[in-house]
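Note that this complex is displayed minus one protein chain, with the remaining chains in position.
So that you can tell them apart, the chains are marked A and B in the order they are listed, and the count of residues begins at 1 in each.
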Amino acid sequence: MVKRFLSRAYIGIILLFLYAPILILIVLSFNASKSRAKWGGFTLHWYQQLFRNEDIMSALYTTLIIAFTSALIATILGTAAAIAINSMKKTPRLIMLGITNIPMLNADIVTGISLMLVFVAVNYTLGFTSVLLSHITFNIPYVILSVMPKLKQLNPHTFEAAQDLGASPLYAFYKVILPDIFPGVLSGFFLSFTMSLDDFVITYFTKGPEVNTLSTKIYTEVRKGIKPEIYALSTLMFLTVLLLLIFINRRNAGKNAPIRKL
Amino acid sequence: MNIKNTLTHAAEKKPDSGVQFSRVNKVKWLSFPYILWSAGFILIPLVLVLYYGLTDNNNSFTLSNIALITDPINLKALLLALELSIVSTVICLILAYPLAMIMNNSKMQSNSFTVLIIILPMWMNFLLRTIAWQNILEKTGILNTVLKFFHLPTLNIINTPAAIILGMVYNFLPFMVLPIYNVLIKIDKDVIAAARDLGANGTQTFLKIILPLSLPGVISGITMVFVPSLTTFVISTILGGSKIVLIGNVIEQQFRLGNWHTGSGLSLVLMIFILISMALISKYDKESEGGNLW
Partner (left out) sequence: MMTDIKLINLVNITKSFGETVVLDELNLYIRENEFLTLLGPSGCGKTTTLRIIGGFESPDKGQVIFEGKDITKLPPNERQLNTVFQKYALFNHMTISENIAFGLKIKKKSKAYINDKIKYALKLVNLEGYENRMPNSLSGGQQQRIAIARAIVNEPKVLLLDEPLGALDLKLRQDMQYELIRLKNELGITFIYVTHDQEEALTMSDTIVVMNQGYIQQVGSPEDIYNEPKNAFVADFIGDSNIIPSIMVEDKLVNILGANFPCVDTGFGRNKPVDVVIRPEDIDLVKPEDGIITGRVTSLLFKGVHYEMEVTANGREWLVHSTDLFPVGSEVGISVDPYDIQIMNKPESEDEEAVEISE
C-alpha cells in the first residue's frame, strides 16, 4: 500500500512538473494585464484580439500549412522508403537506417545550419519552400521508424497470396499491405505533424526574413515581451488537441470494453 | 538415438527480416526518392558544414576555424554547455527511470494513454513553455511566492545555470522516459519471475536482470537528452539571461553575424560529441534498429 501511494505521489509530482508551465500559459491567456508578471483580472479580450491580429494569424497559417504539407509528403516518401528498406538485404538496410537516424540524433542546430548552407550554395532564396523542404527532411525518419515495426509484423506471404489470387502488385498493396501497416503510417503522420509544429531551431536557420512560423514569431518577442494573443492561441491549440485525444481515448475504451453477460 | 543431432536439425530458422517481396524486386525502386532526398538534404548538407568549417573566406583550406574553440570565451562556453548538459542528463535519468518503472507496473491504463500523457505537453509551443518557467522562477515568481507563504527562504534561480538545467530537464525529460519505458514493457514477465524463482530478491532481480536488460533504452535516452542539451541556444537565451553563454549561443551568434566559416568550424567540434553519442547508440541499439527511440 505504501509503495502504491509513493508511486502515485511520484507520478503526481512529475506530472505537475510537466504541466505547471502549461497551466500558467492558460492562466495568462485570461489575464487582463499585458504584463505576464502581474494578474490584472479575468478577460476574454485576447481571444477577441487574436483573430484580428494579422501577424499572428499569418504565422499560424504558415505553421499549419507547413506542418500539414511536410507531414503528408514525409508520410508518402517515408512509407515508400520503409517498404523498400524492409525488403533490402542486411547491409544496405543497415546503411539506410543509419542515414535515417542522422536527422533524429543530430543536433537541431547542426541540421538547421547544414540545410541553410545547402540552400545558399544553390542560390535558393530562403523562404516558405526552404522551410517546407527542411521540415520534410526531419519528418521522414519519424515516419520510417513508425512504419518499420508494422512491416516486420506483416505475414510475409499475404502480399504473394494476393498476387497469386490475381491482384496486381499495386492493387495487392492497397488491399493487403496498406491496411495492415496503416496504424504505423498514421502515427508517423501525427508524429511528423507534431514535430513540425513544435520545431523552432531548424525553421529559424532556414526561413529567411520574410516568413514566420509561430515559433519564430514567439522567439522574436522573447525580449520585448510576448503578446497575450499568443497565449490565447496556444491555449486554443492545446485544448483542441486535448479534446481530440480524450475523444479518441473514450471511443477506443468503448470498443475494448468487455462484453458483459446479459 | 542421437538426440543432439535431431536437435540441431530441428533448430528453428529465424527469418532474415519481415516481408520479403521476393518476386517483386521492383519494390526497391520505392526507396529511390528517399535515397535522393537523403543525399540532397542529409548527406550533402553535412559535407557542406565540413567544407565551410575547414576553409576560410577565400575558400582555401584552414584549421583556424576549428582552432577557435581554444579561444577562452568559446572554450568556456563549450565547457559550461558540457557541464550543464551532463548534469541535466543525469537528473533526467534519475527522474525518468523510476517513472518508467511505475508506468510499466501500472496495468490500469493502456500503453498509448501513458505515452500520450508524457508527449502531450509538446502540443504547447516549447518556447512558450520555457518562457512560462520565467514566471515560476522569477524573484517575485510563483515558486518564491509559495516559499514565502510557508516562511521558507526564497530562491534566486532565474538567470543562473540552475535555471538552464531546469529548462533542459523540463524540455527533454520525455526523451529519457519513453525509450526506457519502451524497453521495460518488452521485458518478459517470466524472465523476472525466473530470477525470483532462482532465489534473487527484489534488489538482486533489479540489479542483475531488469537494469542490464533496460540498458539499450537508457543509452537511447541519454543520447536523446544529452545532444539537444549540449547544443541548445534557446533555453539558455530564455532562462539564462544574456550573461550565460553556451556553445550553442556562440554558434548561433556566428551565423547571425554572417561568419559561416567560424560557425561551421565550431559546429564540427560540437559534432565530435554528437558522433560519440551516435556510436554509443548504434553499439547498443543493433537489434531494435532504432525502434527504441520511440
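Going forward, a residue touches a chain if its C-beta (ideal position, glycine included) is under 8 Å from a C-beta of that chain, and two chains touch if they have at least 3 such contacts.
Predicted, not measured: the structure shown is a model, and the values here were computed from it.
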Omitted chain's touching partners, listed by label: B
Hidden partner chain, touching residue among B:63, B:191, B:257 or B:276: B:191
Omitted-chain contact residue, chosen from B:59, B:204 or B:242: B:204
Absent-chain interface as seen on chain B, which is shown: 1, 3-4, 6-8, 10-12, 188, 190-191, 193-201, 204, 208-209, 212-213
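By our rule, only the chains that are shown with their structure count from here on.
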Rounded Å distance, chain A centre to chain B centre (Cα mean): 17
Contact set on chain B toward chain A in their complex: 15-24, 26-31, 33-35, 37-38, 40-46, 48-49, 52, 95, 98-99, 102-103, 105-106, 110, 113, 116-136, 138, 140, 142, 170, 173-174, 223-224, 227-228, 230-234, 237-238, 248, 251-252, 255, 260, 263-264, 267, 270-271, 274, 277-278, 281-282, 289-291, 293-294
Residue ranges of chain A touching chain B (in the complex, touch as defined): 7, 10-11, 14-15, 17-22, 24-25, 28, 36-37, 77-78, 80-81, 83-90, 93-94, 96-111, 113-118, 121, 133-134, 136-137, 140, 142, 145-146, 148-149, 151-154, 156, 159-160, 163, 169, 177, 191, 194, 197-198, 200-201, 205, 214-215, 218-219, 222, 226, 230-231, 234, 237-238, 241-242, 245, 249, 252, 256
